[in-house]
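Up next, subunit A:
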Amino acid sequence: MEGSSKGGVLSHLSLLEAKARSRKTQLHQIKELRDKVEALRIQRDQLRAEIETHKILQKVRASLDKKCTKGGEEEELQVKEGEKMNEDSEHSQLLRLMARHTQLKDLLHAHHIIGGYNITKTIQGRRVCASLATAYEGVYLETYNVEFDLKPTVRIRRHDVPPFIPVDSLAEQSNMQTDIRAFLDTLSKYLNGYAGRKQQLKLVKERHKSVEVMESNVLCSILVMLLTVPGERVTVLCTLKYTDHTRCLPTGVYVQCEADKELPDSPQWKNNCSLLMETPVHKALTIMRDRWIIA
Partner candidate 1 sequence: MSLLKPFSKLPGINSANILLVEFEETFQQSLADALVEETAVTVNVRLAKSLPLPKENEENRPRIDLVVFIINLTTELSFQSAEASLKCLDSGFFLGKVCFMVTNARNASVPTERLDSVRKLAASLHCPLLFAEDQTPAGVTNAAERLLTILKVTAGLVPMTTALYLSNLTRCTVPPDIDQPTFD
Partner candidate 2 sequence: MERHHNSVTKTPLDRVQRRSKSKSYRQSLRSCLGATCLTPALTTRRLNISRRAPKSHNITEKVNPEQLALMVKTEWQLSYVTPLYQFRHTQLKSYSRQLSAFIAAEKQQGLAVEVEGSHGSFRVSFSVVQGMSEAADDAETVLIQIHLKRLFSRQDEPAKVVWSGLLTCINGSPDYLRSLPKDFTCLPLLCSSGAEGLTSAVKSWFQQTFDCYFGQLEISHTSLQWMIALWTNCQTESAIQFLKMIWTLPVVPPLKVTYTVNGQDAWELWSSVRKDPQKEGNGEDEDENSIDIEEVMRFMQGLKSHFYRHFRLDLSAGKLDQVSTALGSAKCSGMIKISNSKYMISTLTLLTECALLKMPI
């Protein structure tokens, strides 16, 4: 009450008002927390139910898959009639559909893995967008997209393929109006080749610290490395040329050595050259290192 005499009645009143307001919000908070507890409980129950469904779903799925591998029509009937479905028959239809859905999804995924393209229709089918995934040695790398206008003619509208891949000239060469697939196949080869070479270069830099990469380019179509022969302190300049841009293996290997002019012609290095021609460069280097040819 002393405060009120100092600050005046009005300020005291506003103080009281603020207090009342904060009490209200406190009550409100308690209520909110209760609500939250309730909500979380419901969520827990839901999750439990979901786990349960998932378990059943897996069983159904397993039986479906079995049936598919056997490929027998009669067996399908058998599966449908019998087994564990009886427990909750009302949901069985739905569960079977769900299982089928997951199966199809997996199939689609498999399709992507073996090189299918993900194609999306946009603006009522007037455009399509194809995404081309790249991968190297089982590792998914970048995904590139190409969007086509379908009308009046099939035409590339936009894409995010880097400029050193000749998308436009590839499009000109292929018969895009009738066979868009062929174009996508070629493009995909180029992209996978590029992605593979780039990944190789990355791996070389990561795994072979003693190898000095002297030169490379954005397309990764050339790779010049300085290799060190252990013990002798001799350095060898090794150039790999990838003229076929769809491939991850070089089309030419050249070896130079300042100190020992004869070295490139030695049978050992001839052997190395053919190794480099046939094996991805990072692996070839590992082999050479294991054989004590390079440091």
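Observations, loosely collected:
Rule of thumb we're sticking to: contacts are C-beta pairs under 8 Å (C-beta built on N, C-alpha and C of every residue); 3 or more make two chains touch, one makes a residue touch a chain; residues count from 1.
Picked so that all candidates are chains of the complex that A comes from, given by their letters.
Predicted, not measured: the structure shown is a model, and the values here were computed from it.
Touch with subunit A in this complex holds for only one of 1 or 2, which is 1.
Interface residues of subunit A facing candidate 1 in the complex, by the touch rule stated above, are 24-25, 27-28.
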